[in-house]
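The structure is given below, and queries will be raised subsequently.
Note that one protein chain is taken out, while the other chains of the complex remain in position.
Each chain carries a letter (A, B and C) given by its place in the written order, and its residues are counted from 1.
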Amino acid sequence: MDIEKYVILKPSVDAILKSLLASGKTIVAPVRKKDAVCFEKIDENSTVADDFVQTKLSLKSFAFPRYEKLFGFNKSQKNVTVNDFDFKQIPEIYLWGTKPCDASGFLALNAIFNWDFKDAIYNARQEKLTIITFSCFQSDENCFCTSVGGGPGGTAGSDILFTKVGDEKYIAEVISEKGSRIREQFSEFFLPTEAELKKEQYLAKIDQLLDKEIIKERLENFFESEIWKKQSERCLGCGACAYVCPACGCFDIQDEKSANQGSRIRCWDSCGFSQFTVHASGHNPRASQSQRWRQRLSHKFSIMPERLNVVGCTGCGRCSRACPVDMNLLEHLTSIMKMNHDG
Amino acid sequence: MARIGVFICHCGENIGATVDCAKVAELSSRLEGVTYSVDYKYMCSDPGQTLIKKTIKEQNLTGVVVAACSPRMHEPTFRKACSEAGVNPYMVEMANIREHCSWVHDKGEATTQKAVDLVHMMVEKVKNNKPLQSIKVPVKKAALILGGGIAGIQTSLDIANAGHKVILVEREPSIGGHMSQLSETFPTLDCSQCILTPRMVEVAQNPNIELISYAELESLEGFIGNFKAKIRKKARSVDEKACTGCGLCTTKCPSRKIPSEFNENMGYRTAIYVPFPQAVPNKPVIDRENCTYYKIGKCKICEIVCPTKAIRFDQEDEIIEKEVGAIVLATGFNVLGTDFFPEYGYGKYKDVITGLQFERLASASGPTLGDIRRPSDGKIPEKIVFIACAGSRDPAKGIEYCSKICCMYTAKHAMLYKHKVPNGDASIFYMDIRAAGKMYEEFVRRAITEDEVHYIRGRVSRVYEKNGKLIVKGADTLLGGMPVEIEADMVVLATAGVASQGAEALAQKIHVSYDTHKFFTEAHPKLRPVETNTAGIFLAGACHAPKDIPESVSMASGAASKVIGLFSKSEMTREPLIAIVNRSAPPVYSSCAGCFLCISACPYQAIEKEELKDHRGKIMKTVAKVNPGLCQGCGTCVAFCRSNSIDIQGYSNEQVFAEIAALLNNDTV
Amino acid sequence: MDKLQKFVFDILTSKEVTLVIGYENGSANKPRPAFIREPSDSERLVFNEKCVLNLTVYLGTHCTNNPGKVAIFATLPALCSILQLASEHQIQTADLLVIYCKSNDEFEVFDDINKIEELVCKEEVVIDSKNSVLIETISKLSVEERFEYWTEQFSKCIKCYACRAACPLCYCTRCTVEINQPQWVHSPSHALGNFEWHIMRAMHMAGRCLNCDACANACPVDIPLNLLTKYMIRDIKEKFGEYTFSVNKGNLLSTFKPDDKETLIR
Partner (left out) sequence: MEFEPKIVAFVCNWCTYAGADLTGTSRIKYSNDVKIIRFPCTGRIDFMYLLKAFAEGADGIIVSGCHPNDCHYTSGNFHARRRWMVFEGLLNFIGIDSRRIVFSWISAAEGAKWAELVNKTVKSIQELGPYTQYQKVAGTFKKEVTNG
């Protein structure tokens, strides 16, 4: 559907939140904890934080949890009963206060989980999410959404996007069916748009430093380049970057068992781990950290655009913030940009 | 898929009266992996074992759980029975439903349930058991004996007479050790040399014994059954083959005033010398420190007089390599010198001597030809005082232990003195008289009653010289600590027996443990007294702790029988319940990270470094390796290994996890 | 060029070493690891109080692959690390040049590990006051409250293993969490998996932890992991009298004294 534009007043936005809460819906929103802002289930007394650049963790866990039980089994004496995944247990969640970069992250995940095999469980969780996004009016040196096709006011992946214009007013963009359902439910709040009102001037300023086309083209030719060794030399091979990334979809399957029960569990995994690609034989096609680093970048900026035609990065900058050794993604991509055509 | 048979034993009433065995069998049969379960009155009886064997064949079982008494009782029985029926013995486990269940709980549901739980645990364990083969270690049937004192001699003879090769290494020029220095021996007072020297000769003549004297162990590698020893044969400066032991050289040698070690420095010897007339081998040695030729470059008289031209001034130390299957340490002990005792004059007073020196005075072959004479002026002492426990049992002196032999030899000394100086006066200061041993107490009594030796219970605080006399100040605690002062002509200190010098270095060289006093430690204070913790290395005599002759000899024979036992087969068979460091195909080779901290955790030096090479022989990884010949299976390294690269067969991590899970999730049964 | 840069310039020019592992300024002027091979690059090097990352974590990988001698910037914990790694046979100290940095123009150079040990022996391993206070506060809680505290902290854990990757002493080629037969540690980041992981990690640091805080600094979700090992350092000092690093001493848990405390025996 085409995006519908409205104007909505601050009190009305608060009212929507209140009445959603009142109607017993599960709302997940950013809340300020003592050390940081993080998304969590809120209630009437919670205060939603709106003055922060970025949470440590992305929102992907609400469609792609850190770990989830795919199925379980119980043994009693010699008979085994299997308990399949219970789709009914999946909660309906409103993600309130999502950032545009996180919202667009779901597009990357959707692509990954529906590329060849349609992942029923992921899709079911995704279905149950209503993503209510607020445009960014602040950013930091790690933000580069504009360089990967997004933006502080980007609508991709959201159901509704609110952009604060002045102190009392928001521009509301209704982007999807789920979005319009909310608009219909609270139609009295959604006022006709004002022609002269442009959200751009109210958004955070994030310069576009990269060209994803050029990067894609570079990566395709850089497979053998020395740059991977150089860039990854300090990489410790942990999973921090992948786990905070809104667009990383790699997972591992683990079986857990006790004497008389067990379960198959899907949990996050990272291409940065040395064990990620180890074969049963012991052979490891990506034996060195530089190969793993190359894989990470190629996958996000060349393979995914090529096969899923979406960039595997939303420019949220979390990986750069989380990295213990400052593997700054923007910096690395820039240096790749700067290199000549064939490495 | 596991096919496990469960066999519940009633043990007559022992289990049957408290546990509902039929029910246990019934419930066990429902356990996953259990194909058959039955209860029977006496599983360990012949019909019981036959029942098991029969079932194994009929049901073609892969594993067996016997629920009966303690595995410490019958595990071997049932493992043997099952292996006879074709099930690997290590696929058999026992659930202890007697000692740990029926005997300690009252009859009832709960007790029966516990029995089921114990069976459940073992069923889960067996599912994770792996068939194991017992370990075979080749054994080189030759023994290395270090030390040629009475203990070493006895061990050598016993092993040699059992038909095995023996290499006997002695540090001194001759074997014989301290016993050869003794005059008479308690409690029989027969002459020490008269009983020892024939044994020494036997050693020399036994074709199975290779005697290497004037030599020391240079290095040792390998493990039980397969040691490689390097022996340094010190330069004798004499060609042993050419030398006939005529002794002419020793009579002609010009440097004659060298204190004789054999006589505890109370007599003299020449620079080229044989320690004592009955020495074995009876070949002289040149003491290069004191030989004129080595000092100033001329003399060579011995070379001139030697009828067989056996003198070799240019001879050098020789390293001899030997392969042996077992080693016996018989390196003996030393006694403290008088200089250790400030209160008794720091050894300044010539006439304060040690017991060992007294032995030489009393010995017919000694410097005084058996007369008791004062070292200072050669006078026969009219009053003599013996001080027992000189150093021993004295924490202040750092020696808490009892030297064990002093009470007896002091009594002996007093007797010998009285026999030689009938009107002389002998007193003994003692703390307690420890005369535990056959005819020992009687011996001491004789000294007191027949030979009128004065026993004074008390310590001597001081000995000092006063116009030619030695004033011994002490107290008689039996007379309420009444001060005693004796003007003696001679004082004999029963100085403590201590570890022979070099014991510590040797222990470190061959990795055997030793106590704070540098005596070697036995593997178990009660049950393995002649073994060390290092498999294949045994102990004999006073290197383990001060001992008298009979004790040393019996310990020596004990060690010998251990060695003979080891040599009774060409392969040593060991239980495969040992630790193993994992190995896998390249490029991984092993998950061991090679920190080698396990080496320090292992009580048996069983862990070594192994270099894993690729097909070109290039070293890819250096990792830990457990030597199956040495590992005793305690599993300390397993629990220590951070990467869990070591596991132990029979108590593997998987087995333990299964046991824990089974024991705590009994809702299935 | 400050003294430190000059020194590095010289040893690279003279080919005494072929690689220098140090710090350079990264994003937002935060120091980050730098690997210098060209004398000209030595200008990039910095050293200041913000340089806390323990560079010895790179010694294993980067030294084995490097032709020639390696020089490394070291803080005090890094010195301990070098001793510990040597005692655990993880590094060849022969081809290592250690630059113990105090500031960008005050530093001490070691090419003999024994000299390092002499220096480290003099320095007691001390828990900084901030963390001591935290440890105190936690210790004062009831046992249930402590469990709740850690349950909450561990609930943040996403099992990214940055703590493991940043620790110089976590060098195992196959970590125990990667074993699933048997499942030593539940690998998903659920409550149990996280408890098992963090307890195991701490235990494996017993007597080895360098007190360098690399783990806590690396944690992307700010779990105060270092409190666990710092507490143990304190505890070990109390129970075994000392907490030192040595090339030949053997590890706390791989050695023993017959008269060790056994207050827990009932």
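Following the convention adopted for this analysis, a residue touches a chain if its C-beta (ideal position, glycine included) is under 8 Å from a C-beta of that chain, and two chains touch if they have at least 3 such contacts.
The model shown is predicted, which means the values in this text are computed figures rather than measured ones.
Student: Per the definition of touch given earlier, which of A:P30, A:P65, A:G272 or A:G317 contacts the omitted chain?
Tutor: A:P65
Student: Which candidate, B:N263, B:N533 or B:S557, sits in contact with the chain we can't see?
Tutor: Touching the chain that is not displayed is residue B:N533.
Student: Which residues does chain B use to touch the chain missing from this display?
Tutor: 70-73, 96, 98-101, 103-106, 110-111, 114, 117-118, 121, 513, 523-524, 533, 577, 601, 603-604, 632-636, 638-640, 648, 651, 653, 656-657, 659-661, 663-665
Student: Against the chain that's been left off, what residues of chain C make contact? List them.
Tutor: Counting over the whole complex, chain C touches the hidden chain at residues 135, 138-139, 141, 143-151, 184-186, 188-193, 195-196, 198-200, 202-203, 206-207, 227-228, 231-232, 235-236, 239-240, 252-258, 260-266.
As a convention for this text, only the chains that are shown with their structure count from here on.
Student: Determine the centre-to-centre distance between chain A and chain B, using the mean Cα coordinates as centres, and give it in whole Å.
Tutor: Roughly 70 Å, centre to centre.
Student: Taking the mean of the CA coordinates per chain, how far is chain B from chain C in Å?
Tutor: 44
Student: If I count partner chains per residue in chain B, which residues reach a count of at least 2?
Tutor: 588 - these are the residues of chain B that touch more than one other chain.
Student: Got the chain C residues that touch at least 2 other chains?
Tutor: 174, 183
Student: Going by the contact rule set out above, which residues of chain C touch chain A in the complex?
Tutor: Against chain A, chain C makes touches at 26-28, 30, 32-35, 53, 57-58, 61-62, 158-162, 164-166, 174, 178, 180, 183, 186-190, 193, 214, 217-218, 220-222.
Student: Can you check the complex and tell me which residues of chain A touch chain C?
Tutor: Interface residues on the chain A side: 35-36, 56-57, 66-67, 141-142, 233-234, 236-240, 242-244, 252, 254-257, 265, 267-268, 270, 273, 275, 289, 320, 322, 324-326, 328, 331.
Student: Using the touch definition up top, name the residues of chain A that touch chain B in the complex.
Tutor: Interface residues on chain A, with respect to chain B: 75-78, 258-260, 281-284, 287.
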